[in-house]
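Removed from the display is one protein chain of the complex; every other protein chain stays in position.
Up next, chain A:
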C-alpha cells in the first residue's frame, strides 16, 4: 500500500502540480508564445533565442513546410507558396478579400464555406495555414517548459466576428491544442498592464497591429478587468500603411501594368522597409527592379504621413465611437496604452496624443504585452491560482441580429453587451399550417442584411400545423465566454420540440447541433418553472397587499388570536416569495388563504351589515 504524501503548507511534493499552460498571440505579422513560470509571465524564446515567430508559412516543392524565419526568407523567391499575413483571410469570403486587399500574390480558390489558397502542395485553407504556425509555437513551448500542456489561451482581435473566432479555434484544434479560452488582444494587454502597474481606473488600449486595429475602453478595479466598449477594424493595420506607400510609388512612376507575384511581394517588402526606416529618419532613398522597370527615388516622412492620414483618422473615429459607447469622456481616461507594432510609427503616436489630449504610454513592449496577458489568463484557467480574485468581463464587439421582412436586420444582442449572454426572441408563423421556418442570423451594425456578415441560416422544422400566428417559436441565442455563438429553439404553444437544421456560413459541426437540441430541452423546463414562479410571486404580493389593506380598514373586527396567525402566515408567504420555490409560494398562499378565511367571512358580513345600517339610517 502506498503511503500518503503530506506536503508542508505552501510547498508541493510534486513539481508537476503546477499545470503547464500557455498564452499565444497569433498575430498577422508575428506570433508569440508566453507562459507563467515561477510566478512570472514571460515570452518563451525559440532555440536561437528569438522571441517572435514571423507568421509566415512556406509550402515547398519537396513537400516540406517551413514556418517563421525560414519561410519568410522564401517570400521573395517563391511568393505564391509563401503565405504571409494569413490572419487577414481567416473567416472571410473571396469577394471580401479582393475588395479589401486588392491584388495579392496568391491564387485563391473559392469553396462553399471557405476560401483556399492554391500552393505547390495543393489547396490550403487559412485555418490549416494558421494551424501550422500554432503547431510550431506549441512544440516550442513544450520543449522549453518540458512537459505536456494543459491548454492555451489564444488571443484574437476584439473586433473579430464569429467566423474568424471559430476559425482560430478550429486552427488550434488542428494543431492539437486544447483551447482554454479565446480572449481579445486589447483585453490581454490590459491584464498585463493592469497587473504590472497596479493602476485602477479607466484605461484605453489602442492596439494597431499588422493587419487589425482595436480600441478597447476598460475599467480596472481590484483585479476586475471590465471592458466597457470595444471598436475597431479587422482590415486596418501596418500592412495597409505599406500598401499605401507602394501605391504612391507606383502612381508617381506611372506604373499601371499587371504585376507578377514576385514584384508584388518585392514591393510589399519595400513598403514595409520604408515605413520602418521613416520612424528614425526623415527620408528614405529606394531603388527597385520590377518587371522590366527600375524604380528609383526617395520617400519622405511628409509623403508617408500624407498617404496614411486617412487610415489613422479612421482609427480615431473608432476611438470616438468606443468612448461614446462606454459613456466615458476623454478626460476620464487614466492612461492610453499603445499596443501592436504599428504604434511605433511616430505619426500614429502624435495623432493619438492629440486625440486623447495626453501622452500615450509607450514604455511597455507593444509586441509582447498581448502574449504575456494571455499567459496570465491561461495560468488562472488551468487552476494554478485557486485564490485569485482576477476576473475578465469582456463584451461582444458586434451586434447580433436576425433577418426580418424586406431584407432588414433586427438586433437581438447589441454590440458591447457583456458576455456570456443569452437572449431569446419569439417568432410566429405567417401562414396557416406552416410547419417550417427559416431564420437567418447576422452580425454587424448596419440595417440591411446585405451590409452585415451572414453567420448562419437555420431551418426550424416540425412546427405543428396550426392557424397562422398561433405557433410560438422561442429561439435563444447564446454567446459564450469565447465570444462564440450557439442557438437553441423550441416551439412553445404545444411543447413540441422543433428540430434545427443548421446551414452555417462557416462550419458548425454535427455534434454541436445535437448539443443545441439537448440544451433547448433543458431550457424548456426552466422556462415553465420560471413563469410559474413569477405568477406565484405576483399572486402572493397581490394577496398580501389586499389583506393588509383589509386589516387596516377593518382593524376593529380582527380577533386578537386571529391576528397572530394571519401575521404569521403573511410572514411565511413573504419568506417564500423571497425564495425561488414556486411550490412553496403556492403552499404559503393557500395557507394564508385558509388562515384568513374567518376574517374575510366576517368582513363580508360586516360590510353588508354596514351597508344595511347606512340604508336604514337614511330611511329613518
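A few points about this structure:
What we mean here is this: a contact is a pair of C-beta atoms (placed from the backbone, for glycine too) under 8 Å apart; a residue touches a chain by one contact, two chains touch by 3 or more; residues count from 1.
As a convention for this text, contacts and distances are computed from a predicted model.
Comparing "Co-chaperone protein HscB homolog", "Electron transfer flavoprotein subunit beta", "NADH-quinone oxidoreductase subunit N" or "PadR family transcriptional regulator" against the UniProt entry of the hidden chain yields the protein name "Co-chaperone protein HscB homolog". Contact with the chain that does not appear here is found for just one residue of A:418, A:494, A:568 or A:597, A:418.
Shown as candidates are A:61, A:251, A:302 or A:391; the residue that touches the absent chain is A:391. Only one of A:205, A:380 or A:592 touches the chain withheld from this view, namely A:380. Hidden from this view is one chain, which touches chain A at 180-181, 221, 224, 226, 317, 320-321, 324, 377, 380-383, 389, 391-393, 417-422, 426, 478, 480-481, 519, 530, 534, 537-538, 541, 545, 578, 580.
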